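Mind looking over this structure? Questions follow.
Here the complex is missing one protein chain, while the rest keep their positions.
Going by the order they are written in, the chains are A, B and C; count residues from 1 in each one.
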Amino acid sequence: MNTTTVQVSTNGSVTPTRPAWAEVWLMIIKTLWRNRKSRVGLILLAVFVFVACTGHLLAPYSVNDSSFATSAGPSARHWLGTTQAGQDVFSELLVGTASSIITSFSVGAIATILAMLIGITSGYVTGWLDDVLSFITNVFLVMPGLPLLIVLASYAPGKNLVLIIFIVGFTSWPWGARVLRSQVSTLRTRDFVIAARLAGDSSTRILVREILPNMLSLVIAGFLGSALFGLLTAVGLEFLGLGDPSQVSWGSMLYWAQNAGALMNGQWGWILAPGLCIAIFGMSLVLINFGFDEISNPRLRGDNE
Amino acid sequence: MRYFARRFTFLIGTLWVAITLNFLIPRLMPGNPASVMMAKFMGRGQPINPAALHAIEVMLGISHASLMSQYWQYLGQVVRFNFGLSYTQFPYSVRYVIGQALPWTLGLVGLSTILSFIIGTGLGILAAWRRNKMTDTIVTSLSAFTNAFPYFWFALVAVYFLSFIHNWFPLTGAYAIGTSPTFSIGFILDVIHHGFLPALTIVISSMGGWLLGMRNNMINTLGEDYVLLATAKGLKNRWVAGMYVARNAILPNITGFAMALGFVVAGSLLTEVVFAYPGIGYALYNAVINEDYPLMQGIFLIIVLCVIVANFAADLLYVLVDPRVRRGRA
Amino acid sequence: MLRRTALLVSSVFATTLGVGSMAMASTNSSSSMGTSPLVITADYGSPGLTENFNPYVSSHLVGANYMYEPLYVVNSLNGQQTPWLATSYKWVSTKKLVFTIRSGVKWSNGKPFTAQDVAFTFNLMKKFPALDTNALWQYLSSVTASGNHVTFMFKTINVPDWYYIATTHIVNEAQFKAVKNPVTFTDTNPVVTGPFVVSTFTPQEYTLKANPLYWQKNKIHIPEIESIALTTNTITDEMISQGKVDSSSQFVPNQQKTFIAHNPKHFFSWQPYASPWTLYMNLTEFPFNNVLFRKAMAYAINKERIVKQGEYGYMIPSNQSLLPPTMQNGFTSSALAKKYNYSYNPKMAAHLLAQMGLKKNSKGQLLGKNGKPLTLTLETPAGWTDIIQDCQFISQDLAKLGITVHVQTPAASTVTSNLQTGQFQMVDEGAGSVQPWFSYHAVLSSSETAPIGTAAPSNYERWKNAATDKLLNEYASTTNKAKQLQAMIGLQKIMLTQLPVVPLDYGVWWDQYTTLHYTGWPTAQDPYAAPSNYAWPDYLLVLTHLKPVN
Partner (left out) sequence: MDQTILSVEGITKTFASNRRSRDPVIAVNNVSFSLLRGRVLGLVGESGSGKTTIGRILTGVESPTHGSLKWATTGEESGQRGKRREGRAQDRRVQMVFQDPYAALNPFNSIKYSLTRPIINYMKMNSSAAKTKAEELLETVRLTPPAMFLDKRPHELSGGQRQRVVIARALAAAPKVVVADEPVSMLDVSIRAEMLRLLRDLLAQGQMESMLYITHDLLSARILADQVMVLYQGNMVEMGQTDSILGQPMHPYTRLLLDSIPNPRRRGRPLESVAFPQLQSEERLTTGCAFAPRCPFVMDICRTQRPEARARDEGRLVACHAVE
């Protein structure tokens, strides 16, 4: 992974020592920022995260305020109209950003942690454990996710966001695990890893200090991919009525809008806005991943820099 | 042949995992399947006749045997494609309901997968060939956007504008109401007319993946030594060179093709719901909202079976396309 | 798959015979008789229809209700009785009921309909208990035919059960005798007494044609019924708004705008009230075991907001008596209703809670017995969007009183199972039944309840009261109208003063119809039947009332 192209100033002997991980992050962010596509993605993502944090403050009305005319189309007071229960759609969109992004990132995090546990173990060990883990990974890779999720979610005793996050998270790790496994099995034979072994380091230390920093970009790329997959899957489940409809999110907005016949009723804003938000948020993740493709694949470098 | 045997073992192993999951999930979840059935078969708020309860239990084969013996029995039934009786379409069997729905999904998913693969791969080649030009920027950015679409949302909007407002396409179903399925030109045209918009939404939402994958493969292959060599040797005809590269770059996409099938199936599930297309996805949705658990489980297994058989087929196709695999050295 | 091939083959034959034409969108195209078929959407095709007209199988197609007939048609709105396959009935004693069977009725195969068919129908249910979904044989001891009379003997007195006996689909003995297992019989070619017989079937629609041997042939002006499978609500909404369907019975959001406004002269909806959505509370638990708390609930919940914002204004707030307005005739005391009028009054609710001795903490949260803030759960099935919305309103209303309510939406079967076993705090569910006594019996009778952990048939809140049981029994064991009214008023008083459950808003009979092709639909002015095309046995009345537009 010949990626050490970042130049850090060498002003004398007083260069403060950054911890290794900070170095890794710095390099990644710099590389991302240099790529035009991933820069756009980062900016978009920042906007969404900002709205997620401040949505309840930005929203013109409370999402619990159902005192407005019901099922109204867009107007000056209600930019995206109102719901069948008389809530302001625009406020729901802003407030719902938080739970949608939390869903997306939590799924990404769960899937990434599982992918790391399974993929790295499988890549670092050899023999039967690797065989077993690889088999499980491949099986779940082939297993069509959404039908499995639907079956799981419909058997689940209660419908709530946390449950959806866990179910989606626990079924979306295999792709990442596979990528990480092959990366680890390559890194395992690198000279600096052998050197660390000769230096007497333990396997755990080698993993954490030698191998992981060198695959962080892959891990993050996997995280972004899972986050996108997680958002789309969670939205799909919510749309099918398998989510928690009381939780204001983009997916539950689409569920309510569809059930209230929003398009038939001329309330296009109610359907279009959450869908567009999902697509643009998802696009920001895809765009950032373009940057990661280039970090892990030097041949793609030079794209639109 | 050893390659074939390995892939076949994997196919069987995956099926076994799916079947076992399918067996375990309902049994590990809280809740009593018998009470679901009772709620379905008895009128709500009406007196319950205990004899009727028992009769229904026996009829639906609710077993109180041990988990292991239920498992063996279940395996035996699955092998014979016997998934029991559907609750909502009682007394029709799950197999019958699936048999009704499956051909439509196979047609829709099959057609749209092939279309999206061809279009996406083609555009990917184009984007790689015109790398960093206007075409590339537009095509890749657009596909980043379509890749992040929720399939069903796109379908909702499409059905509203193209079918409801403009009446260009039918609103629902797989063929016109009032016609019966026959093998006639008129009927086939009708089916295509009905399937066009669902297929289109699937193609648009799923081709981005092929496009980006193919573009990356192309750029990688273009950097390979043998391509540089070929160019140096004076393979001046850009078209020939392009095809030469594309043929090699497409190989990883073929495995991706099989992998992605699972995603396309998932996408088609939601699309079928929006279009009320009488396929397996819409059947699954209805099974879920009506809590028709036998049907739901049967459909899950059939989808798994289709996807992994398609995977297996793609593996075999890969052997045909890539001689290195054939010699057992990939 | 075999069936499918058979279907293809048969339709090929049909095509060559010129019966099933390949015309695209034959919807509402004129038939050969010059009158449009009646186009309805009544059955959910999920994903396609499955051919099944066996009236005893719960998944049968609605069309079975237009072919098989009962002894009496009873208006589901007001209990009005119309003699149908029987001409009269008589309670010889409270344990002996005799129906006189109509003569001159023919089965669609040309054979005469007899009392023997009726007796056979009921004895078939005895033989196959799975068919007996109304548990008739819990009370019956025998059913016998002699001449044109059918005699029902009861082992337990149950006068109201007349309703279920009178409205049972009567089947042909010769046909069903040959069926090995009527529980899984799909009855694709039914032999019937009713106005229609099966014509064609595809997974997307089926057609019924007028029965040429029908005994009230003069009342049937519909040559053909075309029943299109319901798919998604949205798509059906789009179809009805384009006038492609004559009768549809489903929930249409905002139908004034999405349906009626498209053609106000011809598009209509009359949705009368049915039994109420009700708040079940677990009476074995604090605080629901205190009548003051239940009264506080009745005052605290803004039912007006529920019907206007949660239910699109289709519904009206429910009376605490549990009976819908149409059923209160002759069964209610208006004086009582006036005296116990639980209209929205949060102050009164707060007052009642204070009277219970519940204190608030500094954050304004109401404290329970253990000194911790009172936190309750309210369940309703996933997918029932309007009810979920209602529950959220309830949660907001109770929050104003300092009570935290978590709305949970598990699968419908989980809710049912929780209700049955008593593992719940509050549930918003439908309560009540077609006839007043059944409503009270189901919700209040101690015979319909069970200890926590054991499945209770319908008294989920676990109301156990000797006085209630006595009143229910008094009603059931007399045919004397005056005595029945007395019992009814006693039961209402219990509902109004003890509030075992809190009814919220009345459900409605969903209905959309057009006068483009047919007139004579039931309306508020002429409520001769419940208007929904799934309403059994009411829709037989509708079909015998409809007249084509020229």
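Note that in this section contacts are C-beta pairs under 8 Å (C-beta built on N, C-alpha and C of every residue); 3 or more make two chains touch, one makes a residue touch a chain.
What you see is a predicted model, and the numbers here were worked out from it, not measured in a lab.
*Asks:* Which residue, A:Glu92, A:Glu210 or A:Glu238, contacts the hidden chain when the whole complex is considered?
*Replies:* Counting the whole complex, the residue in contact with the absent chain is A:Glu210.
*Asks:* Just one of B:Arg2, B:Arg80 or B:His166 touches the chain that is missing; which is it?
*Replies:* B:Arg2
*Asks:* For the chain left out of this view, which of A:Ala69, A:Val162 or A:Ile194 touches it?
*Replies:* A:Ile194
*Asks:* Taking the full complex into account, what residues of chain A touch the chain not shown?
*Replies:* 2-4, 6-8, 10, 12-13, 15, 17, 20-21, 23-24, 124-126, 190-192, 194-203, 206, 209-210, 213-214
Methods note: only the chains that are shown with their structure count from here on.
*Asks:* Rounded to the nearest whole Å, what is the centre-to-centre distance of chain A and chain C, using the mean of the C-alpha atoms as each centre?
*Replies:* Computed from C-alpha means, the inter-chain centre distance equals 47 Å.
*Asks:* How many angstrom lie between the CA centroids of chain B and chain C, rounded to a whole number?
*Replies:* 38
*Asks:* I need the residues of chain C touching at least two other chains; which ones are they?
*Replies:* If we look for residues of chain C contacting two or more partner chains, we find 238, 383, 411, 414.
*Asks:* Going by the touch rule set out above, which residues of chain B reach two or more other chains?
*Replies:* 31, 164, 273, 285, 289, 291
*Asks:* In their complex, what parts of chain C are in touch with chain A?
*Replies:* 233-234, 237-238, 241, 252-254, 257-258, 305, 308-310, 312, 382-383, 385, 388-389, 392-393, 396, 407-411, 414
*Asks:* Which chain A residues qualify as touching chain C in the complex?
*Replies:* 64, 66, 70-71, 84-86, 154-155, 157-160, 241-242, 244-246, 255-256, 258-261, 263-266
*Asks:* Using the touch definition from the top, list the residues of chain B that touch chain C in their complex.
*Replies:* Chain B residues touching chain C: 31-32, 35-36, 39-49, 51-52, 54-56, 59, 85, 87-92, 96-97, 99-101, 104, 163-164, 171-184, 186-187, 190, 272-280, 282-283, 285-287, 289-291.
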